[in-house]
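Missing here is one protein chain; the remaining ones are kept as they sit in the complex.
After this line comes chain A, so read on.
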Amino acid sequence: MVVNASQDDPEKARRFREAALPYLDDAYTLARYLLRDAADAEDAVQECYLRAYKHFDSYRGPAMKPWLFAILRNVCRAEYARRKTAPTAVEELPEGGEQTPMWNEAPETPEKQMLRRFDGDTVRKLVAALAEPFRETFVLREIQNLSYREIADVAAVPVGTVMSRLARARAMLRSAWLAEQERAK
């Protein structure tokens, strides 16, 4: 996995390191949530950085983070296509699939009292349990702090789709949150 000789330009490598390496933790975090496996996430991030380096000449901005994420997302999808082991994983749901609830529908009436707080591990589990593509949208928004426009670019969908996916993701998470709260009682 060494970049070939024609790419061997010290100045380019230096610029790339400075621009892209600060986002290594971000990229790894996204890969962990997309692939739900530590070793797979490592492989995907490494592949992402090598691909990004190869295409760095054509990089014109605007922001490095969404650009890297778009590459990483493709790597993750390709990985799944190759293995054909993940039935729902990163694949798009069929038409109308976005309406499919993952959990029981959220209770009609919002809770009266404050929501319970959970520790980080529990929250991670709740987020990781979200179905794709809602998990991806949710992680890009809430953990990676991307704007709707940037998420739309990363996921190659219209902004309206980002909005509806995010609404769906939060509704799912809310149901899961309330269910967990019930379970923990």
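What we mean here is this: contacts are C-beta pairs under 8 Å (C-beta built on N, C-alpha and C of every residue); 3 or more make two chains touch, one makes a residue touch a chain; residues count from 1.
Going forward, contacts and distances are computed from a predicted model.
The protein name that UniProt records for the chain not on display, among "Anti-sigma factor RsiW", "ATP synthase subunit a", "Cytochrome C biogenesis protein ResB" or "Holin-like protein", is "Anti-sigma factor RsiW".
In the complete complex, the hidden chain is touched by one of A:143, A:157 or A:179, namely A:143. Only one of the listed residues, A:60, A:82 or A:117, touches the absent chain: A:117. Contact residues of chain A toward the unshown chain are 1-3, 7-10, 12-14, 16-18, 21-22, 24-29, 32, 41-42, 45-46, 49-50, 53, 63, 108-111, 114-115, 117-120, 123-124, 127, 141-143, 145, 147-148, 163-164, 166-167, 170-171, 173-174, 177.
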